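With one protein chain held back, the other chains of the complex are shown just where they sit.
And now, subunit A:
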């Protein structure tokens, strides 16, 4: 399908900084945290440290401070969207454009904002009230370039009526909607009469289709490539991916 060769990053975008493969090799994910509230930083760091596979390597109240502080680039940057009173969607776009995997978490969970963050190239969006489990899952998925969809994100994707939205199937939309409502994949599965695994597939596939929306970014093409490797989608399903690949040659 892909000729087995290494996947090219999209043309015109600087390559991902070193550190990507490390997460895959030694199984440990290095996370940097950016939040302007020390108590939140400490709390989230504690949450993440409780998970064996995650190691918090830097924390701070600004992106530049955190990226300077860590000697090697982190695998995942966990970013509070509201820093010192500003919504830093532009920062997300800049980081994603440099290949940094960003998981955004925020107390602002308006659908428009969630979609803007996805368009900017964030790997995932987690609302602050969604708790530790979602956050850990989001970071682990981001490190592996795999999609992760929080219930808040699912709601935003399901109700997306923008012209540039990707075409989602009826089942994908239904899975997103129920996931938004229920907070338990098992109950969604029961409701739809399918397995939890299939529910996750529907939701993840919908998310991967969003990698084509907005400006291309290495984080997006990595997620697409991984989804194709995982056979979540087929290369033919993804128009954007093919055009990026063609550009690389």
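To be clear about the criterion, a contact is a pair of C-beta atoms (placed from the backbone, for glycine too) under 8 Å apart; a residue touches a chain by one contact, two chains touch by 3 or more; residues count from 1.
Just so we're on the same page, contacts and distances are computed from a predicted model.
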item: Hidden subunit of the complex - UniProt protein name among "Phosphoribosylformylglycinamidine synthase subunit PurL", "Spore germination protein (Amino acid permease)", "Sugar ABC transporter substrate-binding protein" or "Signal transduction histidine kinase"; value: "Signal transduction histidine kinase"
item: Option touching the unshown chain, where A:109, A:126 or A:211 are the choices; value: A:109
item: Residue touching the undisplayed chain, where the options are A:62, A:82 or A:187; value: A:187
item: Option from A:177, A:194, A:213 or A:235 whose C-beta touches the chain left out; value: A:177
item: Positions on subunit A where the hidden chain makes contact; value: 109, 111, 129, 151-152, 155-156, 158-159, 161, 173, 177, 180-184, 187, 190-191
